[in-house]
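The structure that follows is given in the form of structure tokens.
Note that one protein chain of the assembly has been removed; the remaining protein chains are unaltered in position.
The first chain written gets the first letter, and so on, giving A and B; residue counts start at 1 in each chain.
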Amino acid sequence: MIRDTTLGARLWAAAVWTTVGFFVINLIAMIATVVTSSFATRWLGTWLPAGWTTRWYTSAWSEFQLWDVLIVTFQVIGAVVVISGVLGVTAAYALARREFRGKRLLVLLFLLPLMIPSMTFGIPLATVLYRTGLAGTFWGVVAANLVPTVPFVILVMIPFIEQIDPKVEAAARVFGANTFKLFLYVLLPLLLPGILAALLLVLVRTIAMFELTFLVAGPTSQTLVVALYYAVFAAGVRAVQSIDAMAVIYMVTTLIWLIIALRFVNPTQIVTRAKQPAH
Amino acid sequence: MDAVAHASAVEQGPNLRQRLAARGFDAVTLLVVPAAIFSLLLFVYPFAFGFVLSFEPKAGGDWLANYRRFFSDPFLYETIANTLWLAIPVTLVNLLLAVPIAFRVRLMRNQRLLTTILVLPITLGTVLVAEGLLNYLGPQGWFNRTLMTFGLISQPLKLVHNYWGVFASLVITGFPFTFLLTLSYVTGIDPALEQAAATLGASAWQRFRHVYLPLLMPGLAITFCLSFVQAFSVFPSAVLLGEPAGSTRVISIAAAQAAFEEYDYSMGSAIAMIMGLVQLGIVVAVLASRGLFYRGPASGAKG
């Protein structure tokens, strides 16, 4: 790698790092604002609050019925993770191992929900779900969240399955494994790291998935992020600190899973949506 | 007898299973069916349904009435301009920042810390960023306070409940996204190409201009599209941080209002279709320009 040491190059490097530093500082300060405010007794027109308290957490907990919201959130996420894992891994296996007519079309079909923003397909989807009466229910929220996560699992898993030599499976068959044993003793252990990574990414994305849940959730089926949106939207009704306490609870929920996920995946994977479409 | 039985089997030809297998359909292929049905039911059908519904106006009238209404009501058609006026500058700013930074970070040994910090706003999501910026960029927030302390401004800048609030939120969530995508393309280029160019007398700028940039263009076009589409569908921050009835009344707001406040699903679908078309138009235009560039593998040797 060539490192330039001229003055111009140094100035340029300094400018680039300053930009990065500016961005990161503002990002951290923004998060710190929320955390500080959630512990503040009164915070108006000063650098730091007048005093510190944890009472906003108890009041937010009861005002926003966070216990119920958290339970719904994790039920939704659990259902989404399990179903997208089952549907996604099986489909990815077929797509990775077989060539058949219409395969390219099918892959394109699975790619589209990841390329089109959720607001665009969310509105027609919500319309259909309202007509069928699923909207507002728990399973309606799960169904809506599955639309991008199933394709996501498929696209993460295809390259992962492709890099496992099919001869390993052939060898297992030759040595007498039936389909079930083949799956249990050979495929599952080989695929587990990939499945784990894919499902953790699904989990992290589903916690933060606002639009789809917002469009189809009812009062009893909203997840934490939607509850947070409504709280901020109706700001003025409740104390700012109370909303910030809720935001901190949301952040902690997300970050715990992010930290777990980052043990198994690279941060860039959260963004790059697995494999990019072929050039 | 055996010979006769054998012959009749041949006359019948291969059974259905064998014929399907010959075309690549067997038990393994069938594993794709559940996901395909799921996709048809929850993605293709709603989209088609919405498309048809958009031509069946709730208030009656001919099949194009929804679209005619959209393009004759400034409160509706101006949402396109509002959205583009946010999405295009934000995407360009993000991309122009991401490229030089990616070139620096490529040289870094410990990239993981930075990428982890940058993935934070993406994971936290737009709602939380909007909530955080509401405090942070507000008239009493730390940002304005800092600027005033340094004497850069005499009174707080108005940065929330207007265009700039939404702009800032789109940079905070959009820049990391653009950057991480760009980084993956930049690191995909064989560094030996830059070394080769240097030994052939190319200066740092010439190496960028004649080697990196042409190889990077296809990736940057895709990055632009994905980043643009994200910014174009901006919703929560436009409501919470912007002026949802004024300068940041973006197309998502119009669609959501039509569908879920006026309960006019037909109009809501029509706006969603228009939204999809505008995105598609820009994406196709950008991707078509990729045809002008080299698009093969970005390494020196083959295989």
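To be clear about the criterion, a residue touches a chain if its C-beta (ideal position, glycine included) is under 8 Å from a C-beta of that chain, and two chains touch if they have at least 3 such contacts.
One rule holds for everything that comes next: contacts and distances are computed from a predicted model.
UniProt lists the omitted chain of the complex under the protein name "ABC transporter ATP-binding protein" (options: "NADH-quinone oxidoreductase subunit L", "Bifunctional protein PyrR", "ABC transporter ATP-binding protein" or "Tryptophan synthase beta chain"). Per the touch definition above, the residue from B:Ala36, B:Ala198 or B:Val286 contacting the chain not shown is B:Ala198.
Of the candidate positions B:Thr149, B:Thr187, B:Gln206 or B:Ser289, contact with the hidden chain is made by B:Gln206. For the chain left out of this panel, the touching residue among B:Leu97, B:Leu215 or B:Val283 is B:Leu215.
Not every partner is drawn; the one left out touches chain B at residues 190, 192-193, 195-203, 206, 210-211, 214-215, 293-294, 296-302.
Note that only the chains that are shown with their structure count from here on.
Separating the CA-averaged centres of chain A and chain B is a span of 15 Å.
Within the complex formed with chain A, the residues of chain B that make contact are 23-26, 28-32, 34-36, 38-39, 42-47, 49-51, 53, 97, 100-101, 104, 106-107, 112, 114-136, 140-143, 145, 172, 175-177, 180-181, 183-184, 191, 194-195, 198, 204, 207, 218, 222, 226, 229-230, 232-233, 235-236, 239-240, 252, 255-256, 259-260, 265, 268-269, 271-272, 275-276, 279, 290, 295. Within the complex, the chain A residues that touch chain B are 1-4, 9, 12-13, 16-17, 19-20, 23-24, 26-27, 29-31, 33-34, 37, 44-45, 47, 87-88, 90-91, 93-95, 97-101, 106, 109-110, 112-113, 115-121, 123-128, 130, 143-144, 146-147, 150-151, 154, 204, 207-211, 214-215, 225, 228-229, 232-233, 235, 240, 243-244, 247, 250-251, 254-255, 258, 262, 266-268, 270-272, 276-277, 279.
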